[in-house]
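I am attaching a structure below and will ask some questions about it afterwards.
With one protein chain withheld, the remaining protein chains of the complex are depicted in position.
Chain naming follows the written order as A and B, and within any one chain the residues start at number 1.
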Amino acid sequence: MSDRNDVKRYPGLGALSLLFFVYLYAPLAVVVVYSFNENRITGVWTQFSTKWYASALQNDALMDALKTSLIVAVTATVIATTIALSAALAIIRGRDLRFRRVSETVVNLPLLLPEIVLAVATLILFSLIGLQNGMLKLIIAHSAFCTPFAFLPIRARLQGMSLDFEEAASDLYASRLTVFRRVTLPLILPGLFSGAMLAFLISMDDFITSNMLSSGGTTTLPVYIFSLIRAGTSPELNAIATMLILASLILATIALLVASRGERDHE
Amino acid sequence: MVIDSLKKPSRTVFSPFSNFVARFGREQTAEISTPQPVPCQDESRQMNQQNAIEVVGVSKHFGTFRALKSISFEIRNNEFFTMLGPSGCGKTTLLRMLAGFENPNEGTILLKGRNLVDVPPHKRRVNTVFQSYALFPHMTLEQNVAFGLENLGWDKSRIRNRVGEMLERVHMSDFARRKPAQLSGGQRQRVALARALAPEPEVLLLDEPLSALDLKLRQAMRNELRNLQRDTGITFVFVTHDQEEALDMSDRIAVLGDGEVQQLGSPTQIYEEPVNRFVADFVGETNFVEIEVLESRDGWATIRTPFGQVMTVPTPGQVQPGMATLSVRPEKINLGNQAQGNTFNATVIGKNYMGGYTHYILEANGIEFRASRRNASREGDTIPVNSTVSVDFVQAAVRVLAS
């Protein structure tokens, strides 16, 4: 009852927020619902069916695109996370302020600049140096723009971690390598894991760069989906979209859970 | 090269430290409390063998800020040594240098006669109890205590025994499998101590370890720390800004201020015989009275106070005749019927009743000063404001300060 006197409350915000969450999730729900529609025309509901899932799973082009995306995403994630970890260690645990700021800006640059500009810029670079291997092109570009996504959680984790732990380990006769292996790494592991997850998702989701760099044999999943969308909405596309949405939700949930679990340990 | 010189002396069997190690190892089976610190054996006569740590001309600056200005002092074997000072006085920087997290810009630090500068923290037989305790949150208490021993390459059974012994010693055996997050502040503190003592360091550094505890616990931990130091005989270097802690626990105190050692001495020396205004002011409460030195002999001076008294008082060394400052602690002033001999009259202009004693604010010849009087009986609080009382300074307990 005293809530009414709570000066921090503004009337109507609850209803507004509820509407907001409906707005956020209703479009996704629409895709999911229509993926079970038997009718070939998306908007016209006839009856419940899972046949579009069956046909999606038998789509070889889709599976090829998925394979390409997975190879690129896994490789880019490993590279981006390694580079991000080493940069975060140097920036948070390093010494010189000026140098640190510039480096941090450079690592985060892919977040600040429009992706389309970076995409065409790398396209020009690759065509100038005559890089032909489609997979390699994708991996290099993806590693670059995934790095800040891996970097930010690791950086946050490291920054939240008192230097005392590493100093205490060093005080207790641990060499630098031992300190890293037994103290630093286990303590930043949640950040490392969620950083890697986010990098993976960003790579899997990327369209702009992949579309610019992909050639015949290296069509990634979003590029393939784009070509399907161009051909018009279809129930099979809805089924594919639903499966991908589900996969993203699961991965993102795991990443966020691990990150917040880690935060709790810290307290 | 540095590492070699570090290792060699630790193999010498007759150092007082190895003497302690032997004793400490057997501690559980032998009698439990030996209140006396391990005496320095006569066979080690070299100067550096009596000193655990020698700090020689150490300077440290951060940019233009001079944290330490060419500091020199020694820390003796087996003593409880405290570095006391306000925040920013450089005491933590000094401690971090002893631990190896900072290096001096100039000067050297010797540990049992070996140069420590440029020796990384993990190669120094020095352990730290951190202010935050810094217990590894992902390890159990056992794993925390075992960590240092593992890095020293002890074998498994020896580690197990030692960990058990140390947890027992700090009464934490029941919690061995818990993680630090499940402990109270006082328990973490004890585990941090166990972890730092387990590898048998030559010197134990304690960085304000009591500051995070509440008052009651702090009192109890003072005694526990003091006993632990006596039992183990390890040299403790304790950093604090709390003068009461320092006076209570230490064998010797170095008062640090402004990047310099202001005074080094026993707690009584520091309190009763402050050498300068900084020490007199920082440790305890005092009145500063401008006086005139009429005549000075070694350690004693005849002075005239602004209240017209002429008296002979102790001084630190020689003081020049002329104006000087006198430090008079409030409890070294007798009031009313307790005043005798060389008295003068003052007016009570205010008082603060503190329960066990009363603080009086007095004024004489336009000079204000404070005196405290124990409330031994109910009449102890009977000097009313605005009344005139007779006052005398306890001659042997006032100090002329070096200017």
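Miscellaneous remarks
Assume a residue touches a chain if its C-beta (ideal position, glycine included) is under 8 Å from a C-beta of that chain, and two chains touch if they have at least 3 such contacts.
Everything that follows uses one rule, which is that contacts and distances are computed from a predicted model.
For the chain of the complex excluded from view, the name given in UniProt is "ABC transporter permease" [choices: "Alcohol dehydrogenase", "NADH-quinone oxidoreductase subunit M", "ABC transporter permease" or "(2Fe-2S)-binding protein"].
Check A:107, A:188 or A:239 against the missing chain and you find that the one touching it is A:107. Where chain A meets the omitted chain, the residues involved are 7-10, 13-14, 16-17, 20-21, 23-25, 27-28, 30-31, 34, 41-44, 79, 82-84, 86-87, 89-91, 93-100, 103, 106-107, 109-110, 112-118, 120-125, 127-128, 140-141, 143-144, 147, 163, 166-167, 170, 176, 179, 198, 201, 204-205, 207-208, 211-212, 222, 225-226, 229, 233, 237-238, 241, 244-245, 248-249, 251-253, 255-256, 260.
Just so it is clear, only the chains that are shown with their structure count from here on.
Taken in their complex, chain A has these residues touching chain B: 162, 164-165, 167-175, 178-179, 182-183, 186-187, 265-267.
Looking at the complex, you find that chain B touches chain A at residues 99-101, 120-123, 126-128, 130, 132, 134-138, 147-148, 151-152, 181, 195-196, 199.
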